[in-house]
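My questions will all concern the structure given below.
Apart from one protein chain that is not included, each protein chain of the complex appears where it belongs.
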Amino acid sequence: MSIKKSPWIIHYDCSSCNGCDIEMLACLTPMYDLERFGIVNTGNPKHADVFIVTGTVNTQNIPVVKQIYNQMPNPKVVIAVGICAATGGIFRGCYNVVGGLDHVIPVDMYVPGCAARPEAIIDGIMKSIDILAEKQAALDEGVVPEEICGGYIYEGEHDEHGTLITDEDADAAEEEQDVGATPDQEEQE
Amino acid sequence: MGKSTIIPFGPQHPVLPEPIHLDLVLEDEKVVEAIPQIGYVHRGLEKLVEKKEWPEMVFVIERVCGICSFGHGWGYCMSVEGNLGVEVPPRAQYLRTIWHELSRIQSHLLWLGLIADAFGFESLFMHSWRLRETAVEIFEDTTGARTTFSVCKVGGLRRDIENEKLAEIVKKLRDKEAELRELTSVFLDDNSVKKRLVGIGALTKEDVIELGAVGPVARASGVSNDVRLDGHGVYNELGFEPCVEEEGDSYARCKVRVREIFQSIDLIERAVAAIPDGDIAIEIKGVHPAGEFLARLEQPRGEAYYYTKGSGEKFLERVRVRTPSNANVPALVKMLQGCDLADVPILTLTIDPCISCVER
Partner (left out) sequence: MNIETHPADALLALAQDTKADGWRLGQVCATTIGDSVEMLYTFEKNNELKSYKFMLNAEAPELQSVTATYPYAFIYENEIHDLFGVKFKNLAVDYEGTFFRIAEKTPWNPSAAKGGEN
């Protein structure tokens, strides 16, 4: 599987405190050096296989996240880095915080930590590459992309500024996610 | 004169580590106006004060920003301590100063890396971040965490650093000094780097005063604006003098930050030589902040305000953080007027913008 040898990542900072972002960048620098795994950081969603998101989701950045996700070609995997991206973390309950990333797009991997340590981020990316390869294999067998990569799941509507019009019932999706693997992945195992 | 066009810049842009959106009004390749648009990182964390008790609130305030996290924690603690009228033991003041200066070294090296990336020197970015790990390793060694390390609490500190370890820290920093000189000489002496920084985005002393800029942006234009002069922590005892440059361009801002890295190493060495033994915290029991207090602190990016207002309850009525990036946005807008489109990334970075600080 060639996709395993050189997955490209794109990073977007939702409303993170920068802690996870600088650790994400530290992963790419000589001390941790993600590039030794063939991983390249790109700014263009259409070049990317792995979508890394740090920070909680708010109504302002939901359209941005959706747009990046939809522009990425299949197969693709999504990693929520840090506890904020997983559940909202310490900011859960703030008036401008919707919650974890899984309110907006399907998440394949959760990396815990506040801030997530570079070792944990690297581990998360390496594990997600296996999921990426599985998705590639399924696509090769003719499975419809929607079934494995899905569309976005957030239903709120936005005005022309990207501001949410209706109040989304955030509680419905607020069930706790196990940090580490998603239910999908457990089924596959 | 060409037709005017509006180009959206950000929120997701390769040069930006954080989402900020600028509407750039262009005439041909010249920017005539830049309109910042924020809200991508706004969490409303100051309002958590209604849900978290004041001793817990320090964890939230530390997460205003992960880069200058220690300073935010310190500023909040200073404000609540002022509110309660308590004095922190001298050893805690010294240790806070040491950690704060380490944060400054870390933050300035991070910035050098980002600006190198913005002007197109990826290997310089890599080397800056490699050396930045020196400071981050010291954080990990002394606190157990790399970025948000929560050692400050109201009344003092949660952790001490043994005197032997303090000596090791100074040695570690001095050992890296030669490498740091080599790295920073590329920023200051290399011809092609100079071509991309000298004269770009120049602000005069009057501009800076008129725009209310703070921190390295102000100091690069000859304004000696530095809260460390008012002697918070132990800066008075250490004999602090601000680094001031006169030119006011991107190069001067780079030079101020480079000089401050070495100054911080000196300050740490002097603090380690003078640190007294003793307690690192005082116990605060049975009282709640009942007044209002405004504390000030010099963050790596400049002057920050921490306002707390209590009513004698365990929940404060208001916490407000005025961060340095907030004060520097008007300077950025001014710099962008009339610049070349190709200079926008560099100019955006020269104020060292911290968007999560601006929006909180």
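Lettered A and B in written order, each chain numbered from 1.
Everything below uses one rule, namely that contacts are C-beta pairs under 8 Å (C-beta built on N, C-alpha and C of every residue); 3 or more make two chains touch, one makes a residue touch a chain.
Quantities reported herein were computed from a predicted structural model and do not represent experimental measurements.
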Would you mind spotting which of B:30, B:194 or B:296 touches the chain that isn't drawn?
-> B:296
Consider the whole complex, including the chain that is not shown, and state which of B:84, B:217 or B:329 touches that chain.
-> B:329
Using the touch rule from the top, list residues of chain A that touch the missing partner.
-> 58-60, 95-96, 161-164, 167
Write the list of chain B residues that the hidden chain touches.
-> 37-39, 42, 44, 47, 82, 209-212, 227, 229-230, 291-294, 296, 303, 305, 307, 309, 317-318, 320, 322, 326-327, 329-330, 359
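As a working rule, only the chains that are shown with their structure count from here on.
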Distance between chain centroids, defined by C-alpha means - chain A, chain B (Å) = 28
In the complex formed with chain A, which residues of chain B make contact?
-> 11-14, 17-19, 39-45, 47-48, 51, 59-60, 63-67, 69, 110, 113, 125-127, 129-130, 133, 136, 145-148, 354, 356, 359
The residues of chain A that touch chain B in their complex are 12-23, 25-26, 29-31, 42-44, 55-56, 58, 60-61, 64, 68, 90-91, 93-97, 114-115, 117-118
